[in-house]
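Right, subunit A next:
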Amino acid sequence: MTKLKTNNVSKGNMARYIGIAAIVAILLSLPAWGGKYAVMMVMLMGIYIALGQMWNLLAGYSGLISLGQQMYIGVGAFTVAVTSNYLGLPLPLGLVCGGLVSMAIAIGLSYLLLRMKGMYFAIATWMFAEAMVLVFVSIQFLGKGQGLFITAARKLQAADVYYYSIAILIISTVVVVVLLRSKIGLGLFAIRDNDTAAETSGVPQFRSKLYCMMVSSFITGVIGGVYYMSQVWIQPYAAFSISWTVAAVFIVVIGGIGTITGPIIGGVIYVFLSQYLSTLSQIGSLSQVILGVIAVAVILLAPKGIVGTVQNRFGFEIISVRRWMGKYTDRLPEPTEA
Partner candidate 1 sequence: MSDLLRVENVDVFYGDFQAVQQASFAVPDKEIVSIIGTNGAGKTTLMRAIGGVLPAKNGRIYFEDVDITGWPTHKIVDLGISQVPEGRKLFGRMSVKDNLIMGSYTPRARKNAKGELEKVYELFPILKEKSTQSAGSLSGGQQQMVAIGRALMSEPKLICFDEISLGLAPTVIKDIYAKVRELNNGGITIIIVEQDVKRSLKACVEAFVMLKGKVVLSGKTCELTEDEVSKAYFGM
Partner candidate 2 sequence: MDGMIQAIIQGLLLGGLYAAVGLGMSMIFGIVKITNLAHGDFLVLACYISLLFMGVFHSSPLTTLIVVVPIMFFIGFGVQRTMLNKVIGRGDEPPLLITFGISIIIQNLLLYFFTANAQKLASPLLLKSFSAGTVSIPVLYLISCIIGVAIILALGVFMKGTYLGKAIRATSDDTEAATLMGVNIKSTFGVAMGISMVTAGVAGVLIGSLFNFYPSSGSTYLIVAFAVVVIGGIGSIYGTLWAGIIFGLAQVVGGFVFGAAFQQLVGYAVLLIMLIVRPQGLFSK
(Lines give C-alpha, C1' and ligand atoms only; values in the text may rest on other atoms or scores of the structure.)
Protein backbone atom coordinates (compact mmCIF):
# COMPACT_ATOMS: atom_id res chain seq x y z
CA MET A 1 0.00 0.00 0.00
CA THR A 2 2.88 2.39 0.74
CA LYS A 3 4.09 1.97 -2.80
CA LEU A 4 1.09 3.88 -4.01
CA LYS A 5 2.47 7.01 -2.44
CA THR A 6 5.68 7.23 -4.45
CA ASN A 7 6.69 10.36 -6.33
CA ASN A 8 5.25 9.16 -9.59
CA VAL A 9 1.81 8.93 -8.20
CA SER A 10 1.91 12.29 -6.48
CA LYS A 11 3.13 13.83 -9.74
CA GLY A 12 0.20 12.16 -11.44
CA ASN A 13 -2.02 13.53 -8.72
CA MET A 14 -0.57 16.99 -9.24
CA ALA A 15 -1.42 16.88 -12.93
CA ARG A 16 -4.86 15.63 -12.04
CA TYR A 17 -5.49 18.45 -9.60
CA ILE A 18 -4.23 21.05 -12.05
CA GLY A 19 -6.56 19.62 -14.65
CA ILE A 20 -9.52 19.74 -12.28
CA ALA A 21 -8.62 23.31 -11.24
CA ALA A 22 -8.48 24.37 -14.89
CA ILE A 23 -11.91 22.89 -15.57
CA VAL A 24 -13.34 24.63 -12.52
CA ALA A 25 -11.80 27.93 -13.67
CA ILE A 26 -13.32 27.56 -17.12
CA LEU A 27 -16.71 26.74 -15.61
CA LEU A 28 -16.64 29.71 -13.26
CA SER A 29 -15.66 32.20 -15.94
CA LEU A 30 -17.99 30.89 -18.65
CA PRO A 31 -20.76 33.50 -18.27
CA ALA A 32 -18.12 36.24 -18.84
CA TRP A 33 -17.14 34.98 -22.27
CA GLY A 34 -19.59 32.27 -23.32
CA GLY A 35 -22.79 32.75 -25.26
CA LYS A 36 -26.26 32.46 -23.82
CA TYR A 37 -26.77 29.02 -25.27
CA ALA A 38 -23.50 27.70 -23.86
CA VAL A 39 -24.38 29.04 -20.41
CA MET A 40 -27.76 27.36 -20.52
CA MET A 41 -26.31 24.05 -21.72
CA VAL A 42 -23.66 23.97 -19.02
CA MET A 43 -26.22 24.95 -16.41
CA LEU A 44 -28.38 21.99 -17.44
CA MET A 45 -25.31 19.73 -17.38
CA GLY A 46 -24.55 20.82 -13.83
CA ILE A 47 -28.07 19.98 -12.74
CA TYR A 48 -28.26 16.64 -14.51
CA ILE A 49 -24.77 15.51 -13.49
CA ALA A 50 -25.61 16.27 -9.87
CA LEU A 51 -28.89 14.38 -10.29
CA GLY A 52 -26.95 11.43 -11.67
CA GLN A 53 -24.37 11.52 -8.88
CA MET A 54 -27.13 11.35 -6.30
CA TRP A 55 -28.92 8.45 -7.94
CA ASN A 56 -25.59 6.70 -8.39
CA LEU A 57 -24.77 7.17 -4.71
CA LEU A 58 -27.81 5.03 -3.96
CA ALA A 59 -27.80 2.59 -6.87
CA GLY A 60 -24.11 2.31 -7.65
CA TYR A 61 -22.68 2.21 -4.16
CA SER A 62 -25.45 1.27 -1.77
CA GLY A 63 -27.36 -1.16 -3.97
CA LEU A 64 -30.57 0.86 -3.55
CA ILE A 65 -32.43 1.35 -6.82
CA SER A 66 -34.52 4.43 -6.17
CA LEU A 67 -37.30 5.15 -8.62
CA GLY A 68 -38.55 8.06 -6.53
CA GLN A 69 -35.94 10.77 -6.97
CA GLN A 70 -38.62 12.99 -8.51
CA MET A 71 -40.17 13.16 -5.05
CA TYR A 72 -37.18 15.15 -3.76
CA ILE A 73 -37.07 17.31 -6.89
CA GLY A 74 -40.70 18.29 -6.43
CA VAL A 75 -40.45 18.79 -2.69
CA GLY A 76 -37.28 20.89 -3.04
CA ALA A 77 -38.84 23.07 -5.72
CA PHE A 78 -42.07 23.65 -3.84
CA THR A 79 -40.18 24.42 -0.63
CA VAL A 80 -38.24 27.17 -2.39
CA ALA A 81 -41.50 28.61 -3.71
CA VAL A 82 -43.24 28.46 -0.33
CA THR A 83 -40.34 29.86 1.70
CA SER A 84 -39.74 32.76 -0.67
CA ASN A 85 -43.36 33.54 -1.62
CA TYR A 86 -45.02 33.15 1.77
CA LEU A 87 -42.20 33.55 4.29
CA GLY A 88 -40.03 36.01 2.37
CA LEU A 89 -36.84 33.97 2.86
CA PRO A 90 -33.99 34.66 0.42
CA LEU A 91 -33.62 32.05 -2.31
CA PRO A 92 -30.32 30.47 -1.13
CA LEU A 93 -31.89 29.89 2.27
CA GLY A 94 -34.95 28.48 0.51
CA LEU A 95 -32.71 26.01 -1.33
CA VAL A 96 -31.25 24.80 1.96
CA CYS A 97 -34.76 24.48 3.37
CA GLY A 98 -35.74 22.47 0.29
CA GLY A 99 -32.82 20.15 0.90
CA LEU A 100 -33.71 19.82 4.58
CA VAL A 101 -37.38 19.07 3.94
CA SER A 102 -36.39 16.43 1.36
CA MET A 103 -33.95 14.96 3.83
CA ALA A 104 -36.54 14.93 6.59
CA ILE A 105 -38.88 12.99 4.30
CA ALA A 106 -36.09 10.60 3.40
CA ILE A 107 -35.26 9.99 7.06
CA GLY A 108 -38.91 9.34 7.80
CA LEU A 109 -39.21 6.89 4.93
CA SER A 110 -35.84 5.28 5.52
CA TYR A 111 -37.04 3.29 8.51
CA LEU A 112 -39.44 1.58 6.20
CA LEU A 113 -37.44 1.64 2.97
CA LEU A 114 -34.14 0.41 4.33
CA ARG A 115 -35.70 -2.80 5.53
CA MET A 116 -36.56 -3.58 1.93
CA LYS A 117 -34.39 -4.95 -0.79
CA GLY A 118 -34.31 -4.95 -4.55
CA MET A 119 -37.74 -4.66 -6.03
CA TYR A 120 -39.44 -3.71 -2.79
CA PHE A 121 -37.22 -0.67 -2.38
CA ALA A 122 -37.59 0.29 -6.04
CA ILE A 123 -41.36 0.07 -6.18
CA ALA A 124 -41.88 1.56 -2.73
CA THR A 125 -39.86 4.66 -3.64
CA TRP A 126 -41.88 4.95 -6.85
CA MET A 127 -45.11 4.52 -4.91
CA PHE A 128 -44.18 7.20 -2.39
CA ALA A 129 -43.40 9.60 -5.21
CA GLU A 130 -46.77 8.88 -6.84
CA ALA A 131 -48.54 9.32 -3.52
CA MET A 132 -46.65 12.55 -2.89
CA VAL A 133 -47.88 14.18 -6.10
CA LEU A 134 -51.45 13.22 -5.20
CA VAL A 135 -50.98 15.01 -1.89
CA PHE A 136 -49.32 18.05 -3.42
CA VAL A 137 -51.98 18.67 -6.05
CA SER A 138 -54.70 18.60 -3.42
CA ILE A 139 -53.24 21.35 -1.22
CA GLN A 140 -54.62 24.84 -1.75
CA PHE A 141 -51.56 26.96 -0.95
CA LEU A 142 -49.41 24.80 -3.24
CA GLY A 143 -51.56 25.83 -6.17
CA LYS A 144 -53.87 22.80 -6.29
CA GLY A 145 -52.50 21.22 -9.43
CA GLN A 146 -51.99 24.55 -11.21
CA GLY A 147 -48.58 24.89 -9.60
CA LEU A 148 -46.76 27.87 -8.17
CA PHE A 149 -44.51 30.67 -9.36
CA ILE A 150 -41.27 31.28 -7.52
CA THR A 151 -41.88 35.02 -7.56
CA ALA A 152 -38.41 36.03 -6.44
CA ALA A 153 -36.81 33.94 -9.20
CA ARG A 154 -38.23 36.25 -11.85
CA LYS A 155 -35.52 38.78 -11.07
CA LEU A 156 -32.71 36.27 -11.47
CA GLN A 157 -30.29 36.50 -14.38
CA ALA A 158 -29.34 33.39 -16.32
CA ALA A 159 -25.84 33.67 -14.87
CA ASP A 160 -27.17 33.57 -11.29
CA VAL A 161 -28.87 30.24 -11.77
CA TYR A 162 -25.79 29.10 -13.66
CA TYR A 163 -23.61 29.60 -10.59
CA TYR A 164 -26.08 27.76 -8.39
CA SER A 165 -25.93 24.91 -10.86
CA ILE A 166 -22.11 24.84 -10.96
CA ALA A 167 -22.03 24.97 -7.18
CA ILE A 168 -24.39 22.00 -6.90
CA LEU A 169 -22.36 20.12 -9.52
CA ILE A 170 -19.13 20.61 -7.59
CA ILE A 171 -20.68 19.98 -4.19
CA SER A 172 -22.42 16.79 -5.27
CA THR A 173 -19.28 15.35 -6.84
CA VAL A 174 -17.03 16.29 -3.94
CA VAL A 175 -19.50 15.00 -1.38
CA VAL A 176 -19.71 11.63 -3.10
CA VAL A 177 -15.93 11.33 -3.31
CA VAL A 178 -15.44 12.34 0.32
CA LEU A 179 -18.26 10.12 1.53
CA LEU A 180 -16.97 7.09 -0.32
CA ARG A 181 -13.41 7.63 0.80
CA SER A 182 -14.55 7.78 4.40
CA LYS A 183 -15.20 4.84 6.65
CA ILE A 184 -18.84 4.86 5.52
CA GLY A 185 -17.69 4.33 1.96
CA LEU A 186 -15.54 1.43 3.00
CA GLY A 187 -18.57 -0.07 4.68
CA LEU A 188 -20.62 0.44 1.54
CA PHE A 189 -18.08 -1.39 -0.59
CA ALA A 190 -18.15 -4.22 1.90
CA ILE A 191 -21.94 -4.30 1.73
CA ARG A 192 -21.95 -4.18 -2.03
CA ASP A 193 -19.50 -7.04 -2.26
CA ASN A 194 -21.06 -9.20 0.41
CA ASP A 195 -24.06 -8.24 2.49
CA THR A 196 -23.91 -10.71 5.33
CA ALA A 197 -20.14 -10.73 5.64
CA ALA A 198 -20.17 -6.97 5.99
CA GLU A 199 -22.82 -7.11 8.68
CA THR A 200 -21.02 -9.74 10.73
CA SER A 201 -17.73 -7.89 10.46
CA GLY A 202 -19.37 -4.97 12.20
CA VAL A 203 -20.07 -2.60 9.33
CA PRO A 204 -23.31 -0.87 10.31
CA GLN A 205 -25.36 -1.42 7.18
CA PHE A 206 -28.39 0.52 8.17
CA ARG A 207 -26.45 3.62 9.16
CA SER A 208 -24.25 3.64 6.04
CA LYS A 209 -27.29 3.38 3.80
CA LEU A 210 -29.16 5.98 5.84
CA TYR A 211 -26.32 8.49 5.40
CA CYS A 212 -26.40 7.90 1.66
CA MET A 213 -30.16 8.41 1.53
CA MET A 214 -29.83 11.60 3.58
CA VAL A 215 -27.14 13.04 1.34
CA SER A 216 -28.93 11.97 -1.82
CA SER A 217 -32.28 13.40 -0.77
CA PHE A 218 -30.80 16.68 0.49
CA ILE A 219 -28.85 17.41 -2.66
CA THR A 220 -31.61 16.19 -4.98
CA GLY A 221 -33.99 18.55 -3.16
CA VAL A 222 -31.58 21.44 -3.76
CA ILE A 223 -31.30 20.39 -7.42
CA GLY A 224 -35.07 20.62 -7.72
CA GLY A 225 -34.97 24.11 -6.22
CA VAL A 226 -32.23 25.29 -8.55
CA TYR A 227 -33.87 23.85 -11.65
CA TYR A 228 -37.21 25.43 -10.92
CA MET A 229 -35.56 28.76 -10.11
CA SER A 230 -34.47 28.72 -13.74
CA GLN A 231 -38.01 27.81 -14.84
CA VAL A 232 -39.72 30.21 -12.40
CA TRP A 233 -43.00 28.26 -12.62
CA ILE A 234 -43.41 24.85 -10.94
CA GLN A 235 -45.89 22.56 -12.62
CA PRO A 236 -46.47 19.78 -10.07
CA TYR A 237 -46.94 16.91 -12.52
CA ALA A 238 -43.67 17.86 -14.22
CA ALA A 239 -41.78 18.40 -10.98
CA PHE A 240 -42.91 15.02 -9.64
CA SER A 241 -42.55 13.32 -13.02
CA ILE A 242 -40.87 9.91 -13.26
CA SER A 243 -38.86 11.40 -16.13
CA TRP A 244 -36.46 12.83 -13.52
CA THR A 245 -35.60 9.33 -12.45
CA VAL A 246 -35.51 8.21 -16.08
CA ALA A 247 -32.90 10.91 -16.73
CA ALA A 248 -30.87 9.84 -13.70
CA VAL A 249 -30.96 6.18 -14.69
CA PHE A 250 -29.99 7.01 -18.27
CA ILE A 251 -27.10 9.24 -17.16
CA VAL A 252 -25.65 6.71 -14.74
CA VAL A 253 -26.19 3.63 -16.89
CA ILE A 254 -24.67 5.23 -19.97
CA GLY A 255 -21.77 6.78 -18.07
CA GLY A 256 -21.01 3.83 -15.86
CA ILE A 257 -22.76 2.74 -12.70
CA GLY A 258 -20.69 2.83 -9.54
CA THR A 259 -18.12 5.32 -10.84
CA ILE A 260 -17.62 9.03 -10.15
CA THR A 261 -16.83 10.03 -13.71
CA GLY A 262 -19.72 7.98 -15.11
CA PRO A 263 -22.49 10.45 -14.18
CA ILE A 264 -20.34 13.33 -15.41
CA ILE A 265 -19.91 11.84 -18.85
CA GLY A 266 -23.48 10.52 -18.86
CA GLY A 267 -24.83 13.94 -17.84
CA VAL A 268 -23.01 15.71 -20.66
CA ILE A 269 -24.28 13.15 -23.18
CA TYR A 270 -27.81 13.37 -21.78
CA VAL A 271 -28.01 17.15 -22.10
CA PHE A 272 -26.62 17.19 -25.65
CA LEU A 273 -28.82 14.31 -26.72
CA SER A 274 -32.03 15.60 -25.18
CA GLN A 275 -31.40 19.12 -26.54
CA TYR A 276 -30.73 17.67 -29.98
CA LEU A 277 -33.84 15.51 -29.85
CA SER A 278 -35.95 18.45 -28.75
CA THR A 279 -34.92 20.36 -31.89
CA LEU A 280 -36.34 17.60 -34.09
CA SER A 281 -39.92 18.42 -34.88
CA GLN A 282 -42.58 15.70 -34.90
CA ILE A 283 -40.54 13.54 -32.58
CA GLY A 284 -42.46 14.35 -29.40
CA SER A 285 -42.37 11.55 -26.88
CA LEU A 286 -40.16 9.43 -29.14
CA SER A 287 -37.17 11.17 -27.56
CA GLN A 288 -37.92 9.30 -24.32
CA VAL A 289 -38.22 6.11 -26.34
CA ILE A 290 -34.79 6.71 -27.84
CA LEU A 291 -33.27 7.32 -24.41
CA GLY A 292 -34.91 4.14 -23.13
CA VAL A 293 -33.68 2.04 -26.04
CA ILE A 294 -30.13 3.33 -25.63
CA ALA A 295 -30.15 2.63 -21.90
CA VAL A 296 -31.49 -0.91 -22.33
CA ALA A 297 -28.96 -1.61 -25.08
CA VAL A 298 -26.12 -0.40 -22.86
CA ILE A 299 -27.24 -2.60 -19.95
CA LEU A 300 -27.32 -5.60 -22.26
CA LEU A 301 -24.18 -4.95 -24.28
CA ALA A 302 -21.87 -2.85 -22.08
CA PRO A 303 -23.18 -3.23 -18.53
CA LYS A 304 -20.41 -1.13 -17.06
CA GLY A 305 -21.22 1.89 -19.20
CA ILE A 306 -18.73 4.08 -21.00
CA VAL A 307 -16.44 4.70 -18.04
CA GLY A 308 -16.46 1.11 -16.80
CA THR A 309 -15.76 -0.23 -20.28
CA VAL A 310 -12.90 2.21 -20.84
CA GLN A 311 -11.46 1.44 -17.41
CA ASN A 312 -11.57 -2.27 -18.13
CA ARG A 313 -9.81 -1.86 -21.42
CA PHE A 314 -7.17 0.67 -20.44
CA GLY A 315 -6.97 0.08 -16.73
CA PHE A 316 -7.03 3.61 -15.40
CA GLU A 317 -9.41 5.63 -13.30
CA ILE A 318 -9.80 9.38 -13.51
CA ILE A 319 -11.17 9.82 -10.02
CA SER A 320 -10.81 6.78 -7.82
CA VAL A 321 -12.73 6.40 -4.63
CA ARG A 322 -10.74 3.40 -3.50
CA ARG A 323 -7.44 5.24 -3.46
CA TRP A 324 -7.43 6.18 0.19
CA MET A 325 -8.68 2.91 1.42
CA GLY A 326 -5.24 1.76 2.51
CA LYS A 327 -5.53 4.22 5.32
CA TYR A 328 -8.43 2.36 6.78
CA THR A 329 -7.57 -1.25 6.17
CA ASP A 330 -5.69 -1.48 9.47
CA ARG A 331 -8.89 -0.61 11.30
CA LEU A 332 -10.82 -3.48 9.80
CA PRO A 333 -11.64 -6.26 12.23
CA GLU A 334 -9.62 -9.46 11.90
CA PRO A 335 -11.21 -11.89 9.49
CA THR A 336 -12.56 -14.86 11.36
CA GLU A 337 -12.22 -18.44 10.25
CA ALA A 338 -15.31 -19.65 8.45
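As a convention for this text, a contact is a pair of C-beta atoms (placed from the backbone, for glycine too) under 8 Å apart; a residue touches a chain by one contact, two chains touch by 3 or more; residues count from 1.
The candidate set was assembled so that all candidates are chains of the complex that A comes from, given by their letters.
Just so it is clear, the model here is predicted, and its values are computed rather than measured.
Checked against 1 or 2, the single candidate touching subunit A in this complex is 2.
Chain contact summary for the complex, subunit A toward candidate 2: residues 59, 63, 65, 67, 112, 115-120, 122-124, 126-127, 130-131, 134-135, 138, 242, 246, 249, 253, 257, 284-286, 288-289, 291-293, 295-296, 299-300, 303.
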